[in-house]
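The complex is shown incomplete by one protein chain, all other protein chains being positioned as in the whole.
The first chain written gets the first letter, and so on, giving A and B; residue counts start at 1 in each chain.
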Amino acid sequence: MDAQFAIAGRDFVISVTDKGVMSSILKMKKNQDKTCQLSSHTFMSVSGEPGDTSNFSEYIQGNVKLYSVRNSQDLSPSETANFIRGELADALRSRSPSHVNLLVAGYDKGAGEAALYWIDYLSAMAKVPFASHGYCGYFLYAVMDREYTPDITLDGAKALVKKCFEVLKTRFVIDFADYTIKVVDRDGTRELRQDEL
Amino acid sequence: MSIMQYNGSAIVAMAGKDCVAIAADKRLGQRALTVDTDFQKVFPITDRTYVGLPGLATDVKTLYDRFRMRVNLYKHREERTIEPKTFSHLVSHMLYERRFGPYFVEPIIAGLDKNDKPYICGMDLIGCLDFAKDFIVGGTASDNLYGMCESLWEPDLGPNDLFETISQALLAAVDRDALSGWGAVVHIITPEGVITRDIKGRMD
């Protein structure tokens, strides 16, 4: 029941993740950050089984940082995404699979390009211009399909995110109180408030 | 619904005169929801051998990565590239290793051997090989592809005619399958090299 989506332009990715924690019919919390910073220019948003999300993302964060320390060099977004996918795929066929859906967003300093990877809990992976997981995808893909262009600017993407919020507010049964909004580009990762869109 | 139908795919390989072709659609979905419209399902193994992997998308990537690793090790150790027939037996063994917890993929292999003879074969998800002289089909549109290939394919097609035949067969087949489509990619493998073309179909 999480809301999780992201939009990639040529040189930025904007990602949105809701802050709610729900258990059955209860709202447990409304300020949970479901994103996980992996390096200065790469992060991922994680949804799925509550225990698995933190366990899996901490494991990935630790290993991606370990790589940086060992090799004095960060993994690129594509290397990071492939590493994550591999770990999730191995877990899938082990005795302890992780039920997590991921969006990996990053800016590749070498190539000068932004990249967004969609990875589901079965570890199918796709490099996509925009993505979503869960029920909100059924609403948001339609909006993003209509409005997205490959040369979208950050301001354009912010406007598109606002439209997505509108749709969720009017048509989705769940009211997501607040969202983590993150942008990654040449200068690194930064968080935006809703009123900064 | 079977797990083989979860992501959707349509792949076909055809033999021609001194050439082979392999084509695949580009859709990646989660049941009826389309997630990606440019998803790679056919991969180069050598300069003249390609493998198509219809089935569950996670295993498509996992298997291709593992094939690439095995083929690179083969290449360095043997100091030659792998033949399509050798490769298909490698694939078959890798699938049967997981007999009781299989990868949900039914690979299709197309290539030219060292004598420029066309080679195509398919297999089921546990590696039972299926050799053919005409065509091999796979994926959620395989029933439709059978029909199209039965009526369009003829022996000894040249590269151009083969391209036309395989493209028409695939496009017509995916138009009547809700789980595959969104354009296609076609590789024609000839002794002179590989011609790769992206084709548009009904993009919906």
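As a working rule, a residue touches a chain if its C-beta (ideal position, glycine included) is under 8 Å from a C-beta of that chain, and two chains touch if they have at least 3 such contacts.
The rule we apply is simple: contacts and distances are computed from a predicted model.
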item	value
Hidden chain of the complex, named as in its UniProt record, picked from "NADH dehydrogenase [ubiquinone] iron-sulfur protein 4, mitochondrial", "S-adenosyl-L-methionine-dependent methyltransferase", "Proteasome subunit alpha type" or "Replication factor C subunit 4-like"	"Proteasome subunit alpha type"
Omitted chain's touching partners, listed by label	A, B
Touching the absent chain when the full complex is considered, from A:Asn82, A:Asn101 or A:Thr189	A:Asn82
Residues belonging to subunit B that touch the chain removed from view	65-66, 68-69, 72-73, 76-77, 79
Those residues of subunit A which, in the complete complex, touch the missing chain	71, 73, 75-76, 78-79, 82-83, 86, 110
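One rule holds for everything that comes next: only the chains that are shown with their structure count from here on.
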item	value
Partner subunit B, residues of subunit A touching it in the complex	85-86, 89, 92-93, 118, 120, 122-126, 128, 131, 137-138, 141
Of all residues in subunit B, those that touch subunit A in their complex	6-7, 28, 30, 33-36, 39, 56-58, 60-62, 65, 101
